[in-house]
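With one protein chain removed, the remaining protein chains of the complex are shown where they sit.
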Amino acid sequence: MAQPRADAPSKIILAESDLHRVVDRIAHQILEKTSGATGTVLLGIPTRGVPLAHRLAARIHAFEGVDVPVGSLDITLYRDDLRLKATRALGKTELPPGGIDGLRVILVDDVLFSGRSARAALDALNDIGRPSSVQLAVLVDRGHRQLPIRADYVGKNIPTALSESVKVTLTETDGADEVKLIGGLT
Amino acid sequence: MIKHLRSAADLDAETATLILDTAAEMAALSGREVKKLPALRGRTVVNLFYEDSTRTRISFEAAAKRLSADVINFSAKGSSVSKGESLKDTALTLQAMGADAVVIRHSASGAPHRLANWVDGSVVNAGDGTHEHPTQALLDAYTMRSRLGRLDGLKVAIVGDVLHSRVARSNVLLLTTLGAQVTVVGPPTLIPLDVAAALSEKTQVSFDLDAVLPDSDVVMMLRVQTERMQDSYFPSAREYSRRYGLDVPRLHKMPEHAIVMHPGPMNRGMEIAPEVADSPRSTIVEQVANGVSVRMAVLYLLLGGK
Partner (left out) sequence: MAYLLKGVSILGAAPTDLHISDGVISAEPAGQDAEVIDASGLVALPGLVDVHTHLREPGREDAETVETGSRAAALGGYTAVCAMANTSPVADTAGVVEQVWRLGREAGLVDVQPIGAVTVGLAGKQMAELGAMASSAAGVRIFSDDGFCVADPKLMRRALEYVKAFDGVIAQHAEEPRLTEGAQMHEGEVSTRLGLTGWPAVAEEAIIARDVLLAEHVGSRLHVCHVSTAGSVEVLRQAKARGVRVTAEVTPHHLLLTDELASGYDPVFKVNPPLRTRKDVEALRQALLDGVIDVVATDHAPHAVQDKECEWSYARPGMLGLETALPIVLSVFGPKWELIADRMSIAPARIAGLDSHGGDLTRAGTPANLTLVDPAARWVVDPAELASRSRNTPYAGHTLPGRIVATFLRGEATVLDGKAVK
């Protein structure tokens, strides 16, 4: 996938306050769709899925006082493009103390694009336990799916060109909350 | 990422730390029910062992298999190696078989360097002569870091036959790269004359184990082969043991937090007393377990990407 150059023009899609609203909305949707988030575990996909999962859990707790266990699921070793790029460092895989067996797992990621990361996450999940069901929550869905995968919770749909890229930054990882569209025609 | 791991000198601090961090993740993953990871599916790892070393071979084999690589064991016994086939011809055979990595154990120093000229795949040194054993040093560093929480500033004494020890060479190089302060200790006959100039200017040398112990965070005992005695490196096993063996009184001279390491196989009663080897301060069994995680990390980082 061609990446836009660093000096390519960029446009802010979600500013800080928008991003917070979007996270709040996903939290509400999860509460709605899962009857109060009982029997649910949030697993963030490193890097930015992990702080997102923690934020969702915090918002859910703020809205309804429910404590949803949070963990992380690194998918690096399960990626189908491992060999196409330089070796990547591994992220952390940390399951909550109660594990995931018999629970509803919601995978949390920043951007849904080809669907390959979600596929890798399903494979990784398969090797660590047997959840009762798996759902997917993403901050941004930019389209261009290459696999039959869809998200259950989408913060914002952003139609993009293939020549563009979506850059999510979060305070925890990057020092600021923002979603930018980079490259393409402006 | 580097292509080969022939020497601990191939690793800068950043790469070495990446290996240790990756090994920590691998260790976390190996606690699960399904231990296999798909990262090296379709890749072929050859274990080319010219010396018997069941423990090292098994460790590499387990590491490669947990990453789903195909493993071919090519050992000196029962293969064309014992019929006198040259390393180069063997290399060309492995090349034709499509080996993505060759893990080589050899009695000749530098054999991995030679092999790397003749195969396209990665070469991992699993111990060459009296030269190096870099994955042993990595697992030792990993063990120190998990027991003591850091490597930077750690005071490590490496005790014994430094002259003939591939473990010592790799450890001096790697540990100093990672900021530890290494002192090599042993009889002067078993400490190379130019050790500091050759390996790292920061390396210190001592001939007095008792003086070094109270100020050590880690004491690594090296295996001392009794045949060195015949070659006048020291007069007798008894004298060696008295001057450089780690016994219980010496264990008590070490700080409370300090750990005892040994790459194995041990000569109990020679360089290490049985009570010391089996004490809670000893990490000897941990070292073996950590070996698989570290080797998984090395294989993944060498072979996982493009």
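So that you can tell them apart, the chains are marked A and B in the order they are listed, and the count of residues begins at 1 in each.
One rule holds for everything that comes next: contacts are C-beta pairs under 8 Å (C-beta built on N, C-alpha and C of every residue); 3 or more make two chains touch, one makes a residue touch a chain.
Keep in mind that what you see is a predicted model, and the values were worked out from it rather than measured.
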Contact set of the excluded chain (shown chains only): B
Identified contact with the non-displayed chain, of B:A28, B:L87, B:M229 or B:M266: B:L87
Identified contact with the non-displayed chain, of B:V34, B:M97 or B:L193: B:L193
Among B:P38, B:G110 or B:G305, residue touching the chain not depicted: B:G110
Selected from B:H131, B:R250 or B:R295 as touching the chain missing from the view: B:H131
Selected from B:H4, B:R166 or B:R295 as touching the chain missing from the view: B:R166
Residues belonging to chain B that touch the chain removed from view: 86-88, 106, 108-111, 113-114, 128-132, 166, 169, 192-195, 197-199
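Going forward, only the chains that are shown with their structure count from here on.
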Contact footprint of chain B on chain A as seen in their complex: 74, 76-78, 82-94, 123, 126-129
Residues on chain B engaged by chain A in the complex (per definition of touch): 1, 18, 21-22, 25-26, 28-29, 32-34, 36-39, 67, 300-302, 304-306
